[in-house]
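One protein chain is absent from this view; the other protein chains keep their places.
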Amino acid sequence: MFSARAIARILLAITISYGTSLFAADSEFNIDSYKGQVVYVDFWASWCAPCRESFPWLKTIQQAYGARDFTVIAINVDEDHQLAEDFLKEFKPSFPIVFDPKGKLAEKFGVEGMPTSFIIDRTGKTRFSHPGFRLSDRDGLEAKIRSLLPPQ
Amino acid sequence: MLHRQRKYRVVYACLALLLVSSCSIGVKPWERDLLAKPAMQLDAYPIDSALDDHIYFSKEASSGGRGFGGGGCGCN
Partner (left out) sequence: MQLKKMDTTLRLQLALASCALIATPSAFSATSLYDETSANKPLQVDSGVLFYQESGGRVQVIEPVVDVKKDFGDDRSLTTKLIFDTLSGGSPNGAIPSKSVQTFATPSGSSLQPSAGSPSNTGTTKENERSVVALKALTYTTASGQVISTPNASTTGGGETSERAHGGPYTVQPGQLPLDPSFQDERVAVSTSWQQPISAADKLSVGGAFSTETDFRSLSINSGLSHDFNHKNTTLSAGINLEHDSILPVGGAPVPLSDYTLFQKTSDQSKNVVDGLIGITQVFNRHWLSALNYSIDKSSGYQNDPYKILSALDRDGNIISYVYENRPDSRQRKSIYWENKFAFPHDVFDISYRYMSDDWGIHSTTVDARYRLELGRQFFVEPHARIYHQTGADFFRLYLTEGDPFVAYASADPRLAEFDGKTFGVKVGYSPSRTQEFTIRIEQYTQTGNAPAEVPTQLQGLDLFPGLKALIVQAGFRFEF
């Protein structure tokens, strides 16, 4: 039926696409697919203590503004995936989670400290970056999000 | 005199090199998972070390030396 060379080529194609899709799964986060929405990108980890405070707030703003072309995307940088899963089980977020265990996205976005958030406007342009998270930051961050949302 | 100055210049150069090279040593902010572990903090058990300090202060001629700061998750 198929020659040995053909089988080899098919296997090679499968391996390459599987391999790259593996990498793609955790580093190929296409921000362009979110154009039209205001996106709050949050880089977090299970070992980051302030993230335990930010997650309840992220859930609240997702709920408050999710219907207005807004979404939170939380990018996890844990090298130990199980720890990230334990954290998610505890906080049960309602927004999408992206896994970046090798830190490729963190590198691309230029994360300078943990946690770091980026607020991206509807054209896909990064408008604000915010290192760290404290409860006193919430009102300021929310004002920035609102400034980018379409008027109600 | 000159000899002593030369020696210090080398020391200063080494210290400067150490500080400058430390700028490239380290980890990225997202690679601090192990450093964030409570057991990896410099004074992971302050009660234990305070009690030990008391014992050794009472029975030996030396005390202290331990410092503070650094390491950890690097958050905020």
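Letters are used for the chains, namely A and B, taken in the order the chains are written, and counting of residues starts over at 1 for each.
Just so it is clear, a contact is a pair of C-beta atoms (placed from the backbone, for glycine too) under 8 Å apart; a residue touches a chain by one contact, two chains touch by 3 or more.
If you're wondering where the values come from, they're calculated on a predicted model, not measured in any experiment.
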| item | value |
| --- | --- |
| Positions on chain A where the hidden chain makes contact | 49, 53, 56-57, 60-61, 63-65, 112-113, 130-132, 134-140, 142-143, 146 |
| Chain not shown, touching residues in chain B | 22-23, 25-29, 31-35, 37, 39-40, 42-43, 45-51, 53-76 |
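As a convention for this text, only the chains that are shown with their structure count from here on.
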| item | value |
| --- | --- |
| Gap in Å, rounded to a whole number, between the CA centres of chain B and chain A | 35 |
| List of chain A residues in touch with chain B within their complex | 43, 45-51, 77-80, 83, 100, 103, 106-107, 111-116, 131-134 |
| Residue ranges of chain B touching chain A (in the complex, touch as defined) | 28-33, 36-37, 73-76 |
